[in-house]
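All protein chains but one are shown in place.
Right, subunit A next:
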Amino acid sequence: MNLMEYKYKDMIHRCFRCGYCKFPTDWSDITNCPPYARFRLESYSTGGRLWLIRAWLNGELEWSPNLANIVYSCVGCKNCVEKCPHSFNDDVVNMIIAAKTAMVDEGKIPKAVGEFLTNVQLHGNPYGMAAKRREDWMEGLNLEPYKGQEFLFYVGCEGSYDTRAQGAARATAKLLQQAGVSFGVLGSQEISDGNEVEMMGEDALLEDLAKKNIKMFTELGVKKIITLSPHSYNVFKNRYPDFGGEFQIYHHSQILANLLKKGLIKAPEQADARITFHDPCFLGRWNEEYSAPRKVLAAIPGAAFAEMGRNKKGALCCGGGAGNFYTDFLGGSEDSPARIRAREADEAKANILAVACPNCLTMLEDAVKVEGLEDKIKVRDISEILTA
């Protein structure tokens, strides 16, 4: 790779490495870039990463597995975009994604990233599981396949295959049924949305997936889509139009908030609940939706709500973005972002850590267990709280 081919060649030197981007909105801690929180070496900070990328591209440094790990440890949480004071801030994360693309083009990527991408390419999901198994989550729910209903409920790979995330998919589907929403699902026809693939720099695969999905959605007559995952929400809403896919996209938190408002579903009373909410990056910083999930939680009679210190624009990511729920570059330490987050939920004295993303759900549930907090804190998708 050389610098001349890199899309941000006239920009990347502008990072001053001043480190504003290490902080959340309220400046309360220097650890709001998840890989920096985990490793605390400057190479893992946003600025360090950008300077390393530049050095690689201009030949100052050779590619190495360590360099690739550092670049791929970026979870695409966009805290840097939020905090960088410079006029190029919008492109900070894009500069990192473009470096991942350069590594993909050169075939120089970490093994786990290669596995993820190959699995998506071959099986339509990162786990390498059979398409048939995509229907496991639906068992006993009596769901209809999509055939022209008002909404397509797109579950996504985690909700379909991950045994814990399946709980959120099931709860959401039940709520939609209860409310009488007209919807259908794709079942084994569903394939990856491509969000993580893009965050990992595999542009061609994103394009391939997007075109396949758009073709399928269009042929089925889909107009409105409800997504379980904010990751799907993001890519459908912001990237599919680039490939000709214009659909009305809703995240399940938005639909649930609306159904509650209309009285079509009712939140059960939970007098002992003290809930805190972990903002998913692809709903929050990527799409500025902070209110819908909070509206859902506010509708629960009797429950108390407490924000964690870092919230909304300043939330610390769980560390699962950009495929890290699978590649796990940030695991294995008490400084893993998900474990920090679990402790923050405990500091907020919450007994329910609410999430609105299947990635966050699995990451944080594991973290709560490792922290030994599982007797104190339950991790629940907002849909699961409504069906409790």
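Brief remarks on what is shown
In this text, a residue touches a chain if its C-beta (ideal position, glycine included) is under 8 Å from a C-beta of that chain, and two chains touch if they have at least 3 such contacts; residues count from 1.
Please note the rule applied: contacts and distances are computed from a predicted model.
One chain of this complex is left out of the view, and of "DNA-binding FadR family transcriptional regulator", "Tryptophan synthase alpha chain", "Glycolate oxidase" or "Succinate dehydrogenase iron-sulfur subunit", the protein name its UniProt record gives is "Glycolate oxidase". Where subunit A meets the missing chain, the touching residues are 10-11, 13-20, 22-23, 26-30, 38-43, 48, 51-52, 55, 60-62, 64, 66-67, 70, 85-88, 309, 333.
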